[in-house]
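In this view, the complex is presented without one of its protein chains, the others remaining in place.
The block that comes next holds chain A.
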Amino acid sequence: MGDKRESSRVKEVNQQRVLDKAARKRRQRKALDALEQDNFHDDPHANLVMHKKAPKFEETLESKKRNRRLKSEPFKQRFRKNFTVLLEEEQLNSSDPPNYLSACVPPSKFPEHHFCSVCGFPSNYTCIPCGARYCCVKCLGTHRDTRCLKWTA
């Protein structure tokens, strides 16, 4: 009994909490990053050692190049930079538009549509603690029991 009361009290406290702007932004950012993600689970071969002896790309290319002109940058770094690093470098070297950044379309001039985060149908309400959209009491209940404030870290 005691436990139950305790948890419902915790729940109430949680529901009174309202996410601040920064936290909402972080959450939104996370959701957008997820759209870019390649995998949502671990490499199934992660703990296997594969073809240990097979030469790696860098090694073959590097040995071929040994006698040629030396590039200033170490090989590994050059061929393994992530998007953010490459974009930064690109902007430093040649920043005049038109370029990658300037080509991005601006925000739409039309009003946003709002859909229930639970069922996907048009929604007229916003969850006060977290800002998610919902369409009816039932969906609000589901939202509170599942995603609302659950992954706010």
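The working rule: a contact is a pair of C-beta atoms (placed from the backbone, for glycine too) under 8 Å apart; a residue touches a chain by one contact, two chains touch by 3 or more; residues count from 1.
To be clear about the criterion, contacts and distances are computed from a predicted model.
Colleague: Looking at UniProt, which of "L antigen family member 3", "Coatomer subunit gamma", "Actin-related protein 6-like" or "serine C-palmitoyltransferase" names the chain we cannot see?
Modeller: The chain we cannot see is recorded in UniProt as "Actin-related protein 6-like".
Colleague: Among A:Ala22, A:Leu48 or A:Val137, which residue is in touch with the absent chain?
Modeller: Of all options in A:Ala22, A:Leu48 or A:Val137, contact with the hidden chain holds for A:Leu48.
Colleague: Spell out, residue by residue, where the missing chain touches chain A.
Modeller: Given the touch definition above, chain A has residues 28, 31-32, 34-45, 48, 50, 56-58, 61, 64-65, 78-83, 86-87, 89-90, 93-94, 97-100, 103-110, 112-113, 115, 118-122, 146-147 touching the missing chain.
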